[in-house]
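Questions regarding the structure given below will be posed in turn.
For this view, one protein chain was removed and the others were kept in their places.
Chain lettering (A and B) follows the sequence in which the chains are written, and residue indices restart at 1 in each chain.
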Amino acid sequence: MSDYTIIGKRMPRVDSRAKVMGKARFTADLKLPGMLVGKIKRSPYAHARILNIDTSKAEALPGVKAVVTGKDTEGVKWGVFSYTRDQQFIQMEKARYIGDEVAGVAAVDEETALEALDLIEVEYEELPAVFESMEAMASQTEPIHEDFPNNINVHVNIETGEVDENFKRAHYVREDTFTAPEDSYFMAEPYAVVAKFDYDGCLEVWCPNGGPHMKSKPLSNAFKIPLHQVKIRKIAIGGAFGGRSEICPADYICALLAKKSDKPVKIEFTREENSIATRQGHAMITTHKTGVDKEGRVLARETTCYLDGGAYVSTGPIAVSVPFLSMEQVYRMESVRYNGYSLYTNKPIRGMIRTHGRCFAAGLDTQLDMIAEHLGIDPVEMRLRNVRKPGEYTNTKSLVGSCAMDETIHKAVVTSGFKDKWGKLPPFHGIGMGTNAVQVGFPMGIRGGSQSFIKFNEDGEATVMSGVVDNGQGNDNMLVQIAAEELGLLPEDIHLVSADTETTSSDPGSYSQVSTFVGGQAVQIAAKNCKQKLFEVAAKVLKVKADTLVAKNRLIFVKDTPEKSISIKKVVRISLTNFNSVNAEGGYWPKVDMKREWVSNPYGQMCEAFSFGTTIVEVKVDPETGQVEVLNATACQDVGKALNPLVLEGQFEGSIAMGGQGGMLTEYHEWKDGRCLNPTMLDYKVPLACDMPTIKNIIVESIEPLGPYGAKEAGMSIAMSAAQGYAAAVSNAIGVYMDSFPLTPDKILAAIKEKKSRPQNKES
Amino acid sequence: MEKIKITLTINDKLREVNVAPNDTLLEVLREKFDLTGSKESCGEGVCGSCTIQMDGKPVRSCLTLALEADGCTIKTVEGLANGDQLSDLQESFINHGAVQCGFCTPGMLISADALLQNNPKPDEKTVRKALAGNICRCTGYAKIVDAVCHAGSPDNQCPDCKTGQ
Partner (left out) sequence: MRLPRFDYLGPDTLDAALELLATHKEEAKILAGGTDLVVRMKKGLLKPKVLISLKALNELSYIKEDGKEIKIGARTPLADIIASDLIQTQANALAQACEKVGAITLQHYRGTIGGNILQDNRCFHYNQSSFHRSGRQPCHKDGGKICYARDEADRCNSTCQSDGATALMALGAKLTLASKGSARTVNLEDFYTSDGIMPFAMESHELLKEITIPLTGAKSAYHRLAYRSAIDYPVVCAGVLLKPSDTKKEEIDDVRIVVGAMSRSPLFLAQASSSLKGKKLSDIDAFKTAADTAMNSASAFAVHNVGATLAYRCEMVAQMVFRALKEAAQAADR
């Protein structure tokens, strides 16, 4: 298996040279002839009826080239699913959160555009607003969307096994509630979009995206133009973390302004707009009730989760389901009942985030530790008794193929010295672990597969076309590595044309941990097909059978007699001389259960592979200030196969920062009447270089038979288990199980004091 | 608004440009000179993506009026390489996998370059402190810190120093 030339090597990324030279172009860096500056007028009210919009003064301002409002939109509504279309790109009747789009302008420069925004007069009638899940459900006032009484937007119900019976026969049952407010993406690049209409009615768009094909379809629908006329172009992207998977109203507004002004238009978001008017993580309230047998094995679990869903549904049905999925994938449960609700509130729109459901997941592990303590089992054993094993089915009937969950626990335990430290550390010094599993993709209907084309150029180099987008995680390099490995070329011989809807086929996008598994695999298959064509030509020349040939280092040679060889370039030229093209296509569609649906039928094969991660964290808490010093973190994941350890480690380390250090210690949004008080990088505390602990990375390879070279995913398992590990470590340090995340110093200090004041100071 | 002529030495080239008082140095570099390597991420001096060197010192160009830079020597990320020849620091970033999305990279490089000019072999703690004003959302900083520590002196103990060679 280790016979690879390029796969598995610590290969520096192909895109990094342009990036270190400052030459990589991001959307905001684009400059087109005649380009205008676009700006968006947003509602300053959380819930308000729009009575009138007067744009005449703005239109009269010299330098203003176009003004658009909801009237220009024909009332088209957007939703991820056909049954969730609840959002107009520009509101006509009601604004539902502070930041909701009500108008757009394009002008010759930023100053003029900003002045024009101020000149747009919007008359509102303020309506009562709701800002929390429970408040939204109890509200007697006008619902945020008229078809949804009590603002209950999405309800996912899953039930398998004899839950009530199993609770009755359980040896020990406990119920705990865990909460966390909103967290945020804070991608380095604020959102930006450039749009341009051609003379023939084609729309070209550049913007950060989690999948270009997920942008083109809604735009084609909204403008009522054929799909081929919407050309989403490739551009460098400054991070996504799940927050850029959908169409953004700004995309539409920018295109509409471009159409109306007949000029290219660029909209650049401020940091505040990126925080409040793209997507945020959900605030959640999760109650886990768990019943175990004497050995600590989970017999029954009932979980109820309320997600503060914000003003529009967005990925609602998926968002409500995914925390449950992580749970059922990593832990076995004999029976389970899940009720997940997403509530409309007058707050910004929510999306899927890398650490989606931090209170759900960290709560789950916290409760396991509580039960383990009650039963006198250590956290390692507790997990080993409950975690997923290969060949099993999840509660919702997904077969789990490769799974090295146990191995990640064992390796992380050894490397971190967990067994020597657990229960033996000095006061306020703690260690904890988290385990998690992530689904590699999910059913996406006709957009679930990816296709790739490869063409050889007469100089012996190859152009690879793929719909896979690189958000910054290194997908471009992944595609190049795979193509170079299969074709026997060097990485510099591979030329990537990707993430462009005009030239590439549909692809599921890079937001469900599926880029390598599906998109990478499509390239691998295309490359294999292409190589086969080369082999057939080479076989004739070398007078051997095609199946005896291998390709490496720009050469095709006979496996057992390597001196019998011919250069790939020569093979290409011979082929062309003989009237044969040297190109091929390949596609990959994961065999999921197409009948599985998030709400109506949440059962069946979810995806073809699951990744498993364990994170162990060691902390010191200052008992006088509640501040946490993280000493080290050990990240261990079953990634299937490490295509590039250098890139993988970067994913692990970034995951520790986002899921653990930020997600569990400092990151949360604060509000006042629906106004976000910390939309900026000053006030929202993303971790810094000097905040981070030492990180030890351990890669476990279970070699997934269905994955490319055995690979699964590497972007999420550690982020999730880091959140759990951080929570466990702090709880262990202070001897109190924490139930409100993130674990800010005030909460930690209050917990320490509360414990001290307890009449019986029980050991923990 | 009246424009005022200023002189800047940008990446070793003497440049003249007319600017308005409310033009920031970042806007002028990006819009007048097409030096789009320096980025605006927060716009208020927190994230460090717009960091450039002004007379050798790292400065937030989003908070610096262009007029304040009149007569100064400016170094941007585009000035780190000598033509196609990357600096050791740039090579080190590539080989250590210190670049992910790349949006913070220019500011990160400029801050690190300023550190290395005064301290060619900094220890890890010094590097972390020197980069405390540059926010990265992708990497968790580990590989960036490694890249800076090893930029001046490739260390055989570090697997990534030899990566790609």
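Just so we're on the same page, a residue touches a chain if its C-beta (ideal position, glycine included) is under 8 Å from a C-beta of that chain, and two chains touch if they have at least 3 such contacts.
Predicted model, so just to flag it, every value in this text is computed and none were measured.
Contacts of the undrawn chain with the visible chains, over the full complex, involve A, B.
Only one residue from A:Arg13, A:Arg42 or A:Arg596 touches the chain missing from this view: A:Arg42.
Touch with the chain that is not drawn comes from one residue among B:Thr64, B:Asn95 or B:Thr139, which is B:Thr64.
Within the entire complex, the positions of chain B that touch the omitted partner chain are 1, 4, 20-24, 40, 43-46, 48, 51, 54, 57-60, 62-65, 67-68, 111, 114, 129-130, 132-135.
Where chain A meets the chain that is not shown, the touching residues are 42-45, 98, 110-111, 114, 270, 272, 624-627, 666, 670, 672-673, 675-679, 682-683, 685, 687-688, 690-691, 744-746, 749-750.
Criterion: only the chains that are shown with their structure count from here on.
Inter-chain spacing, taken between the CA centroids of chain A and chain B, is 29 Å.
By the touch criterion stated above, chain B contacts chain A in their complex at residues 30, 34-44, 46-47, 49, 76-78, 80-81, 86, 90, 93-97, 99-106, 109, 127-129, 131-132, 134-145, 159-160, 163-164. Looking at the complex, you find that chain A touches chain B at residues 10-13, 15-26, 28-29, 31, 185-190, 236-239, 241, 268, 270-271, 471-474, 646-647, 649-650, 652-658, 661, 680-682, 686-690, 692, 695.
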